[in-house]
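Note that this complex is displayed minus one protein chain, with the remaining chains in position.
Right, chain A next:
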Amino acid sequence: MHPSLALLTWLTDPWTEALTRRALLEVVLLGIAGGALGGWVVSFNLGYSAESLAHALLPGLVGASLLGAPLLLGGAAGLLVAAVAVAVAGRIPGLDRDTAVAVVVTALFGLGALLALSPDTPAGLQGLLFGDVLGVSDTDLALAGGLVVVLVGALTVLHPRLLVIGLDRLSAPALGVRTLTMDVTVLVLLAVTLLVAVQGLGNLLVVAVLIAPPSAARLLTRRMAPMLVVSSAIAVVGAVAGLYLSYYAGTAAGASIAAVLVGTYLVLAAGTAAAAALTRARTRPTPEPAGAPA
């Protein structure tokens, strides 16, 4: 076989099955959405919320199943309660938001685990909402598509106000930006993303998509708008690369994508550190320390 043809086969082979094509479409959609929202998650130090809010699904889920209500509705209700509770508890003086997250998520997850002990609770309930990237359904894809539209729209509209809070939280109210409203809005956007994305991708991969690409993008540019674009791009490229890795190395799909995304961050961090050291060596007389390499 001609080498270029072999390369083409190598590149297209993973996508001959519709399962992997769906996985690809899902990670691309959520890469765009997660990369953009993730920029704000990282800027506002919402990593803990991104990682843990999904666990607050549990009591709502169990409650809904015990009452015979639609499961997704219960999960959504649980998440919204958690998001609002985190925003409110985070405003108590002396407690930072991460502590608020710890209090809210610990209590809700414990409550869910207690309720789940009831003999009336169906088994594997949590599994229902924690998907695998290779098990993506049409509903997951439609939800992911809707999420991209909603998130990109909301982030575009809110961009100026988010920037104000990001720049100077304390004087934001003087500029007409209500911090509590914005905190709740961002947390609710995050909760909606988690509700949709966790079903399609599983919790680990969702956190990876929300955190690693924007962290990597921040190494390249500190300006918010370009950073969000770069972040989405890294998420999409990393996700595709992760699926190739999973296909050819035979490794767990979701974890492979997560590993590639974190790896991208580490490589870029090492690269920018080396570049900064080089710059410093070349311009020795100036005592300017290596700050953010622009």
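The definition used in the following text is that a residue touches a chain if its C-beta (ideal position, glycine included) is under 8 Å from a C-beta of that chain, and two chains touch if they have at least 3 such contacts; residues count from 1.
To be clear about the criterion, contacts and distances are computed from a predicted model.
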{"item": "Omitted chain, identified by the protein name its UniProt record gives, among \"Oxidoreductase\", \"Zinc ABC transporter substrate-binding protein\", \"FeS cluster assembly protein SufD\" or \"Transglutaminase family protein\"", "value": "\"Zinc ABC transporter substrate-binding protein\""}
{"item": "Sole residue of A:66, A:111, A:150 or A:224 that reaches the chain not shown, by the stated touch rule", "value": "A:111"}
{"item": "Touching the absent chain when the full complex is considered, from A:36, A:155, A:207 or A:234", "value": "A:207"}
{"item": "Absent-chain interface as seen on chain A, which is shown", "value": "14, 16-20, 22-23, 42, 45-48, 50-52, 55, 89, 92, 94-96, 98-111, 113-114, 117, 119, 122-124, 127-128, 130-132, 134-137, 202, 204, 207-208, 211-212, 214-215, 243, 246-256, 258-259, 261-262, 265, 269, 273, 291"}
